[in-house]
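All protein chains of the complex are present and in place, except for one that has been dropped.
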């Protein structure tokens, strides 16, 4: 949908997933390092819930694209004309991400799905988004075209990185890279919305001004910097939290042990024997 | 051949190979997982037959391109003019796939051919197809040019993925990816035929309409979605079939064993001895 | 800054880093080969100092870009106009390299930062430089545009190679390759300065002459040749130095041992006993 909401919606979806990943992957990484494998069952449940949500969000997107007042309402062709192809293309993008979510669910629910298929389908979904965007923006004013095409860097870079994960699964660096690119997409969709359809009724941007293009390019870099910072901050927060939790638990254990040895000592005293020193 | 049949023929070839692969690779994967290696001899025979068919199909294609009534009949140059270069280019594409088939056969028949050469030649054949297509579509109307160029995504993506298999042989995810891209090519050739040369005499598509281009882009994505679904369904069918076969065989074995122990017990009874318990 | 100093500054920065790396990586490589691991503590300190300098240099760059007399002095937008976007873009490039330096420092100072993140952020910084340069040079005369675009080869090639190091860490060949590309960037920035803004008041180059473009292309290759030679020479020097140091140290050890055994022998003589032969 070529309005502010039509960009805020996918932006929010990407942000939700990106922020969640920036918490999940550090968590998983620290747990694997600590070799506490007893949490694997819970992780699996978590992954299934995540995949379900990553299926649900695009479905909401599809419904919104199809059934907004000026949407195609599932009509594709009538009276020798294609109906609302923009909305149909957006629906197709959402659809691939929904398929990716379903594949993720299947990977964890059905044991005979080969590992890596989930990453492959996710890479395909990202590539597909880029592919449609690339052919999407012809015949538009320069700024509109340019601001969308910047997205392609994040999308194709992400697709490549995810495809690498087919081979190099569970590589924390690639996972954090993917996370940062997803957050970048999220914030950039919001930025596109603010630039092309100022929500608070400000003046329109001059679509032909070269200075605007230059600023937008630089702004894209700043967004990525922000995305990197968000990932770094969340990574550190997760680390601090886990360290504190660990200390408190160990503190309790030590406390209990001290309590125990105290009691043993008192008993030994009462018994008048040297048992406790043995 | 610039007509419906000329696109239906390669489309069918790709579909045959793609559908077969969508059965073969899951079969191989599940067998390898179950470590029933006694089937390897049969597999080898199967691979040779497959390679022979993958050699035969392009040969049929070459013969069709050369000896259709308006074909070049193996004449390349006469009276200072190149003859039917379109057909010659198509023949060249087929030729490389035939070479790929022959290489596959040699890999299994001749022991000193290094593993991976078959994948390399297949990647070369795919790249060659894309290379010729890329230089093939100049000076054509926009829709014709565009609908062929979409194929390049599938072809070059496939070439890259097959090249990866030189290094990462027997990776089920890459094999399924390749399979899905081959099916995509198959269905897309049919689609091109239907769009550019409507076989049932419908009205021609407007070659200049931007909406048509937009629809075709999206349609390509849907084709890939269909290809993914076909691969997924066949994968599941193969899994179900193997599981049922395994159960029945195990059932029979248990039945036979029960029968055996019954007979032994009866014999023991008849003989009035305790042999069977020893 | 579109003048000679504005190119000499980043050129010097890249040269400093490149020349240092062309000494550091051979040193590290030979030490790892000799398995003298006791130096690892010193190496870590060295890496932190290097990272600090690689943070400091871009900060100097940013300050220079912002606070030169005709700089933006941290003003981005006023009176409905973007202010000095060129300088802002340069600042952004520097900023990413500063972030890369900080990440390197954190990798060595903070133990829970996953290995490889430093390389990822460095690759991002290089990509970001190329990305901004790519969108930077529109609307300029051909030679200006071309001489900057040649830089993209070195930048994107470097970004790819550094990204590979995320997976293949401590590969000496990739490290030397990176080093040579950084030196190339350094000398090329100086070359750009000399061509576009002749510092000694020579005649301007003809921006439209095709022969100039051809020479510049070839000149770029020669610069890379020079960079390769610098890396090779420094590599050999480091090797010679280490070999000589090793020999001298061994010589001393042998000398000390000879001295020792002499003394022992004399003592033995004095004592009139056979202790020393036990």
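Per-chain numbering from 1; labels A, B and C assigned in written order.
In this section, a contact is a pair of C-beta atoms (placed from the backbone, for glycine too) under 8 Å apart; a residue touches a chain by one contact, two chains touch by 3 or more.
Given the structure is predicted, the values throughout are model-derived calculations rather than measurements.
S.K.: Can you pull out the displayed chains that the omitted chain is in contact with?
M.R.: Looking at the complete complex, the unshown chain comes into contact with B, C.
S.K.: With the missing chain put back, one of B:23, B:68 or B:120 would touch it. Which one?
M.R.: The one listed residue touching the chain not shown is B:120.
S.K.: Using the document's definition of touch, tell me which of C:46, C:83, C:137 or C:213 contacts the absent chain.
M.R.: C:213
S.K.: Which one touches the absent chain: C:143, C:176 or C:192?
M.R.: Answer from the full complex: C:176 touches the omitted chain.
S.K.: For chain B, which residues lie in contact with the unshown chain of the complex?
M.R.: Residues 81-82, 85, 88-89, 92, 95-96, 99, 112, 114-117, 120-121, 124, 128, 131-132, 135-136, 138-139, 166-167 of chain B touch the chain that is not shown.
S.K.: Applying the definition given at the start, please give the residues of chain C touching the unseen chain.
M.R.: 29-30, 153, 168, 171-174, 176-177, 210-215, 217-218, 221-222, 224-225, 228, 239
Simple rule for what comes next: only the chains that are shown with their structure count from here on.
S.K.: Please identify each chain that touches chain A as well as chain B.
M.R.: Common contact partners of chain A and chain B, which must touch each of the two, are absent.
S.K.: Just by CA atoms, which chain is the most central one?
M.R.: Given all protein C-alpha atoms shown, the central chain works out to be A.
S.K.: Centre to centre, using CA atoms, which chain is the farthest one from chain C?
M.R.: For chain C, the chain whose C-alpha mean is farthest off is B.
S.K.: I'd like the Å distance between the centres of chain A and chain C, where a centre is the mean of that chain's Cα atoms.
M.R.: Whole-Å distance between the two chain centres: 34.
S.K.: At least two partner chains per residue is the criterion; list those residues in chain C.
M.R.: There are none in chain C.
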